[in-house]
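Complex shown without one protein chain; remaining protein chains in place.
Naming follows writing order (A and B), and every chain is counted from residue 1.
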Amino acid sequence: MNPANYIVLSAVLFSIGAIGVLVRRNAIVVFMSIELMLNAANLAFVSFARMNGNLDGQTVAFFVMVVAAAEVVVGLAIIVTIFRTRRTASIDEPNLLKY
Amino acid sequence: MTTFPWLTTLMVVPLVGSIIVALLPSARAALAKQLALVFSLATLVLTVLMALQFQGDSTEPFQFVESHPWIPAFGISYSVGVDGIALVLVALAATLVPIVVLAGWNDVDDSRGSVKGYFALILVLETLMIGVFSATDVFLFYVFFEVMLIPTYFLIGRYGGLQRSYAAVKFLLYSLVGGLFMLAALIGLFVVSAQLTGQGTFDFLSLAGLDIDENTQKLLFVGFFLAFAVKAPLWPFHTWLPDAAAEAKVGTSVLLIGVLDKVGTFGMIRYLLPIFPAASDFYAPFVIALALIGIFYGAYVALGQNDMKRLFAYSSMSHFGFITLGIFVFTTTGQSGSVVYMVAHGLSTAALFLTAGFLMSRYHGSSLISDYGGVNKAAPVLSGFFMIAALSSLALPGMVSFVGEFMVLLGSFQRYLWIGAIATLGIVITAAYVLRLYQKSMTGPLKPELEGMRDLGGREVTALVPVAALIIVLGLFPAPLLNVINPAVQQTMTSVGATDPAPTIQSAGLPAEGADQ
Partner (left out) sequence: MTELMPAEGVFSLIWLLIALPLAGSAVLIFGGRRTNSWGPYLAILMVVGSAALGWTMLLSMMQNSPEQRTFDQTLYSWVFAGSFQADMAFQLDQLSMVFVLLITTVGALIHIYSLGYMAHDANRRKFFGYLNLFVAAMLILVLANNYLLLYVGWEGVGLTSYLLIGFWLHKPAAAAAAKKAFIINRVGDVGLSLAIMLLFVTFGSVSFQDVFGVADQASEGTLTAIGLLLLLAAAGKSAQFPLQAWLLDAMEGPTPVSALIHAATMVTAGVYLIVRSNVVFTAAEWAATAVIIVGVITMWMGAIIGSAKDDIKKSLAGSTMSQIGYMITAAGLGPIGYVFAIFHLLTHGVFKAGLFLGAGSVMHGMRDNVNMRRYGALMGLMGITAVTFIIDYLAIIGIPPFAGFWSKDSIIHAAFEKSTLVGILAMLAAGLTGFYMTRMVAMTFFGKARWEDDEHPHESPKVMTIPLIILAIGATFLGMALLFWGNIKTWLEPVTGLEEVELPLPELAYGGMTLVLVIIGSVIAWVMYARRSVPVEAPRGSWLTRAARNELYGNEVNDVLVVRPSYHASRALVWFDNRGVDGLVNGTAAFVGGLSGRLRRYQTGFARSYALSMVGGAVLVVLALVLVRAS
């Protein structure tokens, strides 16, 4: 199969993720969209590694996974804390740090 | 020549003193003051010992030289050494610090800022002042130049008057902007030296020996000049000075205007002229114009001030105009005169600010002239010192400021007849604002609120006597200054390639050219 298709898929997934981040208000959904973008990037890395016959892309994909896992831990913890104190999962509500 | 590291010792002694003072417990304020005085006096003694070994007729460009590599990759080294010009300025700094410490004995209390902090900062400042005058590596000079801002910033910002933070920030920003231009020019200079010799350097003597392309010189000159013009302050870069002087403690003002600002004019004569001779020549008319404007502008604004400290600040601006004028007319008399004037101005500024400070401490710290009147009747000794300071400021013949001012004017007159003549008119306005101040504050009937004002005490007289004595003694016998300054100025003149205009008519009985003792 043409490896370029994987790249296209990756781009599509990334765009879906990005749009999801931009349009959805629920923090959990935004979070999942971010995961989608990360995985799209992973897919691109792996595909490029395959196309170039170079293992660097695969290595980086592992790094991304580790970072994503850590991010999930911290991010979910923040979201849960906000939900507990403010009874909302919307990301538009907490704006104390503006200006 | 001794191998003893004189200059490093001079810098280390106050630094050690400062650390010790800073580490004292806050409750031991009296001890902090005493230690500060001891360390500054020790520095003074060392400076005198060093100055006695200085050889006026030496052919070496610098004496007491020390050099250690610092960042060899960029040709930066810790190199210090003094010529006659730097020597007298180091001596000025070392003289004024103990006086300021003594005079400021009761100026700070625990209500605002810590007592020990004030004296520790002054000692740090002394280290840096000695460093900046004795650096012979341009990068080292720059480092001292910028680091000096930090203790000064805290001295103004922590221990000043009501608007101290405004004044401190203004001072800092002004100086940083100037310093930034200098940094850019400094890097440019390094690059140029690398291009010309293959090995970049910051060593002053190597840089002065370079033959830099004229257009490059013109660019780099501007960078250095802006930094020095802010520091010295030349018109129109002066507005930080009145605020800083008015808000800072008088001791800080003495060091700020009396010594720190001299770094600007010192930088001009030490760095600008020898490193950028062609550009100096090119920009001279422009700088002279700024200096002339400064002389009259400062004097006229001083005439209209109702605040003593601001008045002194503007008068200093006027005097810096004279100093700059003397440097940029490229005559021996003008440049020697400028250096003498720097010393004289340091001394008269100290006398003025300190006496004014003593006066203000007797009436709620008010610096408004209109709050005073008839002080002569209540405090004749104070008023007498005020008179001496005022006369020194207006350059009365017989005082050291006259020697400087006359030489500057003569030097200008030799080169540009009309500029010298116009600048001479400045002495009338100087007299007007100085005597107006004296008349309003010291003479007339004593104000009822000032009834029972104390005259100067022993400590205060002790602080003022050395300054007054130096002003008069050096005025009648300036040879100790001139003997060390003249050879250094001669070197500068040679490196710029300037010669004095010859007299129209050579008198018969006159000694041959350059036969000064």
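Going forward, contacts are C-beta pairs under 8 Å (C-beta built on N, C-alpha and C of every residue); 3 or more make two chains touch, one makes a residue touch a chain.
Keep in mind it's a predicted model, so treat the numbers as computed, not measured.
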item: Contact partner of the left-out chain, one of A:13, A:41, A:68 or A:91; value: A:91
item: Which of B:336, B:355, B:401 or B:492 contacts the chain that the document leaves out; value: B:336
item: Absent chain, residues of chain B that touch it; value: 170, 173-174, 235-236, 238-240, 297, 300-301, 303-305, 331-333, 336-337, 374, 376-377, 384, 391, 396-398, 402-403, 406-407, 409-410, 413-414, 417, 420-421, 424-425, 427-429, 431-432, 435-436, 438-439, 442-446, 476-479, 482, 485-486, 489, 500-511, 513-514, 516-517
item: On chain A, residues whose C-beta touches the chain left out of the figure; value: 18, 21-23, 25, 30, 91-92, 95-99
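Everything that follows uses one rule, which is that only the chains that are shown with their structure count from here on.
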item: Distance from the mean Cα position of chain B to that of chain A, given in whole angstrom; value: 63
